[in-house]
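Yeah, one chain of the complex is gone here, protein chain that is, but the others are all in their spots.
Moving on to subunit A:
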Amino acid sequence: MLTALLLLLLTLPITGCWDRREMNELGIALGMGIDRVDDKYVVTVQVVKPGQVAEQKGATGAESPVVMYKSEGPTIYEAIRKMTTASPRKIYAAHLRVLLFGEALARQGIGNALDLLSRDYELRTDFYLLIARGATAQEALNVLTPLEKTPPNKLFRSIETSEKAWAPVVSISLDDFVNDIVSKGKNPIISGIRIVNPDEVGASTKNLNTIRPKVMLENDGIAVFRKDRLIGWMSEEESKGYNYITNNVHSTVGHISCPGGGKLALEVVDAHSKIGGKMVSGRPYLSVDVTVEQSVGEVECRIDLTKISTIQELEKRAENSLTRIIRHAIDAGQKKFKSDYFGFGNAIHRGHPKMWKQLQKDWDERFEDALVDVNVQIKIIRTGTITNSFMEEEE
């Protein structure tokens, strides 16, 4: 009994503790950027300085809240491990919030680079992928941001917020991307960010000491991929159409022109879409059904909102406008990029699995000459806290 107890107790010091890490031994990486120079990967990792971020007494913004380590290697894993030569703490990537790719690398293909990130047990798969538009990932990470103390957190939060409030933005996590890349019926996309006014000062806290920081990061456009290679950028309107088609609009604001001239802004309260596909006489026949609930947000024209006929008129105009946006987005996919990043292929796969077997080999080509039926239904449900514009009442 006693021996058994003793042996049991011995397991504590002998077998335990081997993967113990104290929190202050961790280099908590929030952002990672991957570029390629010649045949080597350049990995930049942004590690948070906890003392600077969790502000305690005396720690004012004099010191940068993050530190960036950079290293090169033939594989990403080697490059990351090599960072310990510069960093006192081992890079801990479980809390990675964003992973950036330089546009140049993205055009060459990012599939290989993603292998480590989905293979390693330490990483979670809920961080966002981003493409640094017209820049290297390193440059994009080299910008300090206001409000959110760490740049990766800023990127993470602004993607999340603006995805919910502004239609042209979409968030893509590692899981989403990998799912898209392995499915034959949808090509992946990744959101882009742009450096506004690229300048060296962005990397210093001086950038934050002005009311309007000179260098900033902005969500900008959606990168279109064929397999794992970037092939182009959607415009803002195409991005908007893309999100409507893929049922990714939570709330946004759009405008239509009034019957008598002037503009009227509509806020989307609720939007749902469904895509489908079938074959009609050897030609793919795709359908998009969108139902949107909107409310009148801003009126800059003379119009009588108290009349039901006015509302109906507005609904019709909004439907036309949205149909145009969606058609434009699909056109871009079919003609400009020649890539089905909407997932129509998957819709056919789900609806008609047998048919899909024949289509999947050359789906991208078949998609180009598919017929698309766009069906938009809009309901205006509210007009805000006033009915007619007070400019109208005045007269």
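Basically, a residue touches a chain if its C-beta (ideal position, glycine included) is under 8 Å from a C-beta of that chain, and two chains touch if they have at least 3 such contacts; residues count from 1.
Please note the rule applied: contacts and distances are computed from a predicted model.
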Undepicted complex member, UniProt protein name, chosen from "Glutamyl-tRNA(Gln) amidotransferase subunit A", "ABC transporter permease", "Sulphur transport domain-containing protein" or "Spore germination protein KA" | "Spore germination protein KA"
Which of A:L7, A:V37 or A:A54 contacts the chain that the document leaves out = A:A54
Kindly state which of the options A:R36, A:R97 or A:K186 is in contact with the chain not pictured.
-> A:R97
Mind listing the subunit A residues that contact the chain we can't see here?
-> 11-13, 15-17, 19-24, 26, 28, 30, 48, 50-51, 53-54, 56, 92, 94-95, 97, 122, 124, 153
